[in-house]
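Step one of this worksheet: look at the structure below.
Removed: one protein chain of the complex. Kept in place: all other protein chains.
Entry: chain A
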Amino acid sequence: MDDFILRAMLAGIGLALVSGPLGCFVVWRRMAYFGDTMSHSALLGVALAFLLNINLMVGVLGVTVTVSLCLLILQKRGSLSTDALLGLLSHSALALGMVLIAFMSSVRFDLLSLLFGDILAVGNEDVIAIYVCAAVILGLMYFLWRPLLASTVNRELAEAEGFNPDLTQLVFMVMMAAIIAIAMKIVGVLLITALLIIPAATARWFARTPEQMAIASSIIGVASVILGLEGSLQFDSASGPSIVVASLCLFLLSLFASRLINGVLGKERGQ
């Protein structure tokens, strides 16, 4: 296996391990559009990183965290509905990013690879960054699992019974921002949310508890990354869309499988 493929595989697998459980929360909390908003604003982060000459991931992390804090503050003021606010933030950040990029004529941008991922761009330091980030996020998830889950089920109940939902939400948002920063090179800005949602949705068919769903979602995510990157090499397609198409195939497959299993079970029960 070539070095760059190995790096991409490693990076992708690390990413999928985290996006599994995090994606479950995105699905449970109905935050798909929120994920989109954060990932679209990543483009502004990239532009700022070039402008200020700082690390790409740091730039993206900074902007996505800022955008999610803006959302929290605007939500508290309660003048606009959440989906309108998300639309406002998402597209403003995307547009600002594009305009900034246009201003910087000295830097050459490969916009397509930013939008849809480019495994050739994954360097050794990226792989390390991904695994460090993944370890931190998974560790946080492990320790915060109960409060995170409780405040997802019912925020007020969690608060009444001694948790701090505001804090857990903040940590959750930072984790989302971090995963967007590390996912950008592999799946691209436009498709990150798909990697969060589709494996989680697939896992839903097989899971009986939230924990099972989170673990299954990780496994399905890893399979999607492996299949997708193989496909990307085979057909010379962009890595992001290939991974998403692979996860979609797994979703459809599981849809049929669960229908079949339920059908068989139903028949057995009938007899």
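By our rule, a residue touches a chain if its C-beta (ideal position, glycine included) is under 8 Å from a C-beta of that chain, and two chains touch if they have at least 3 such contacts; residues count from 1.
Heads up, the rule we're going with is that contacts and distances are computed from a predicted model.
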| item | value |
| --- | --- |
| Per UniProt record, name of the chain withheld from view ["ABC transporter permease", "Zinc transport system ATP-binding protein", "Deoxyribose-phosphate aldolase" or "Heme exporter protein B"] | "Zinc transport system ATP-binding protein" |
| Contact with the hidden chain (one of A:Asn53, A:Ser106, A:Thr209 or A:Gln234) | A:Thr209 |
| Touching residue (missing chain; options A:Leu72, A:Ala135, A:Leu157 or A:Leu252) | A:Leu157 |
| In chain A, positions touching the absent partner | 27-28, 30, 78, 146, 149-150, 152-154, 156-163, 201, 204, 207-210, 212-213 |
